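Just one protein chain is left out here, and the rest sit where they should.
For clarity, chains are labelled A, B and C in written order, and residue numbers in each chain start from 1.
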Amino acid sequence: MKKLLVEFIGTFFLTLTVATAAVLGTGTPYAPFAIGSVLMVMIYAGGHVSGAHYNPAVSLAVYLRGRSSLQDLISYIVVQLLAGVAAVFVAKALVPGQGVDPLALKSTPTLISELLFTFALAWVVLSTATAKATSGNSNYGLAIGFTVLVGAITVGSISGGAFNPAVSTMLLVIGKLRIGDCWLHFLPQVLGAVVAAYAFKTTHPEDR
Amino acid sequence: MKKLLVEFIGTFFLTLTVATAAVLGTGTPYAPFAIGSVLMVMIYAGGHVSGAHYNPAVSLAVYLRGRSSLQDLISYIVVQLLAGVAAVFVAKALVPGQGVDPLALKSTPTLISELLFTFALAWVVLSTATAKATSGNSNYGLAIGFTVLVGAITVGSISGGAFNPAVSTMLLVIGKLRIGDCWLHFLPQVLGAVVAAYAFKTTHPEDR
Amino acid sequence: MKKLLVEFIGTFFLTLTVATAAVLGTGTPYAPFAIGSVLMVMIYAGGHVSGAHYNPAVSLAVYLRGRSSLQDLISYIVVQLLAGVAAVFVAKALVPGQGVDPLALKSTPTLISELLFTFALAWVVLSTATAKATSGNSNYGLAIGFTVLVGAITVGSISGGAFNPAVSTMLLVIGKLRIGDCWLHFLPQVLGAVVAAYAFKTTHPEDR
Partner (left out) sequence: MKKLLVEFIGTFFLTLTVATAAVLGTGTPYAPFAIGSVLMVMIYAGGHVSGAHYNPAVSLAVYLRGRSSLQDLISYIVVQLLAGVAAVFVAKALVPGQGVDPLALKSTPTLISELLFTFALAWVVLSTATAKATSGNSNYGLAIGFTVLVGAITVGSISGGAFNPAVSTMLLVIGKLRIGDCWLHFLPQVLGAVVAAYAFKTTHPEDR
């Protein structure tokens, strides 16, 4: 239960920051810095309890890499998605009456953006937080958080910059992501996580 | 006494940076980066002496978590508030003649903002700087400082982004926070610290 | 092979970020932050496998310092340049139809810029990632990545801010660097790496 509480807290603050600073615009144009940083700080606060995934795609990659059980995977994903939904209601209370225009997404650029940066995120997570060779390095949180900073700056204007099904769920509920466009986020996010897990296994034979 | 001197130095530079860069506007629009960073650097400079709270809400959370005495709590809070008042006079000497318009705060969004990010700040402090499991990690200062960066970017335009009764005291004395609005800061800040202490205890049974 | 895969991934994301955020303009004006950060995160993700050079000039400096074989040097450079070319095609798919105006470079300022900051980059790499005296310090990735942030902010408007033949190759293929101007990048980059290797050897006699 304490693992799930930590996953809820971390995912809630991550998705709340995206919803408030980026979608509702309180942090524009510095929202990417807030988003990358909130992921970093919540990783340092919760990593030793839950692993600090805060992202179903990361939980999937960690599961495929063999570091969590199927039961953990499922319960983590449920809690992460609930946290994303909860963030919508709190963000709306923070910025009452603010309208939201849905993203006008182009299919191919969106698919590539979400695939590449979800891969990068899961690749950095697995390499910095689950490999034996990096176990003494304290900078996993900095590396993981700032991967999202990079993606948000680089492709935020193309795909919305989610790289995380909990963030995409929040975007859907708040009205920023159209239902018909959901697959442009969820599909490449899952695929990016799977590819990252196998890339990690290929390059880290000693960690099997 | 050396603990109190370190708390004074750290809280003074934190509140001076908020007063000068944000309230008096010398650092606009980069004030959040200066504020998060000054907290980080003063934590690295003073953490080994005083614990580097620089914030009565953090001191309260650390006390409730069982890491400081009631006497330390009271003396720290007195020194932190004095440092916040001192910062007002120095900031006014740095930017003479600059007028200050008080914040026009909406009650509910302000209460939620200060509650959530004071909770986040105390949660990150307790988890990264007082838990056994993170005792070897050097990045507590980065995590704590950048939590304030996140809050300043995300809800700075909503509540003023204090998350710290010493900062709110400075805002009151400098004329940015109306006396009638004080409870919108102090009440949720205290509440956030209390909730964080109990959330920490729930998720860290081995640290009791 | 796993070393080369890691070099490909890291160099691809570095050059893709430069191509998309800076050249095609999706990250303007925050591209330098994305570029410095992507180098940092890819170093933390891959350093323990390949050394995380992601830059032929760095590979040359590491070779001259005596930390890699000639065969590694050549294979790394080939993979890094291929990754830079691959990034062009992906960046164009991300931002279809975006035109590119070639840089109007002045010879002397460009040569000095690329020389100085390639030197700085190789100097920081050798000192933080290959010296005995810094072997316990986790911050090599932060230091190396942010060296590029400094260069991109400071001389990005002068030389384009490459400091890396793989980045310059990407700039050439995408049409940002004129063929006739190539030597203004490649020559000082090689020279900067050579000077850094000898400066390192002079100041680190115990690391020979």
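Here, a residue touches a chain if its C-beta (ideal position, glycine included) is under 8 Å from a C-beta of that chain, and two chains touch if they have at least 3 such contacts.
Please read all numbers here as calculations on a predicted model, not as lab measurements.
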{"item": "Partner chains on view for the chain not depicted", "value": "B, C"}
{"item": "Hidden partner chain, touching residue among B:84, B:109 or B:141", "value": "B:141"}
{"item": "Selected residue (touches chain absent from view) among C:75, C:98 or C:137", "value": "C:137"}
{"item": "Residue among B:20, B:80, B:154 or B:189 touching the omitted chain", "value": "B:20"}
{"item": "Option from C:59, C:113, C:169 or C:189 whose C-beta touches the chain left out", "value": "C:113"}
{"item": "Absent-chain interface as seen on chain C, which is shown", "value": "29, 32-33, 36, 106, 108-109, 112-113, 116, 120, 123-124, 127-128, 131, 133-134, 136-140, 142-144, 146-147, 149-150, 153-158, 199, 202-205"}
{"item": "Absent chain, residues of chain B that touch it", "value": "2, 5-6, 9, 13, 16-17, 20-21, 26-27, 30-31, 33-34, 37-38, 40-42, 44-46, 48-49, 90, 93-96, 138-139, 141-142"}
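Keep in mind that, in the parts below, only the chains that are shown with their structure count from here on.
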{"item": "Chain A-chain B separation of Cα centroids, rounded to whole Å", "value": "27"}
{"item": "Rounded Å distance, chain B centre to chain C centre (Cα mean)", "value": "39"}
{"item": "Junction residues of chain B - those touching two or more other chains", "value": "138"}
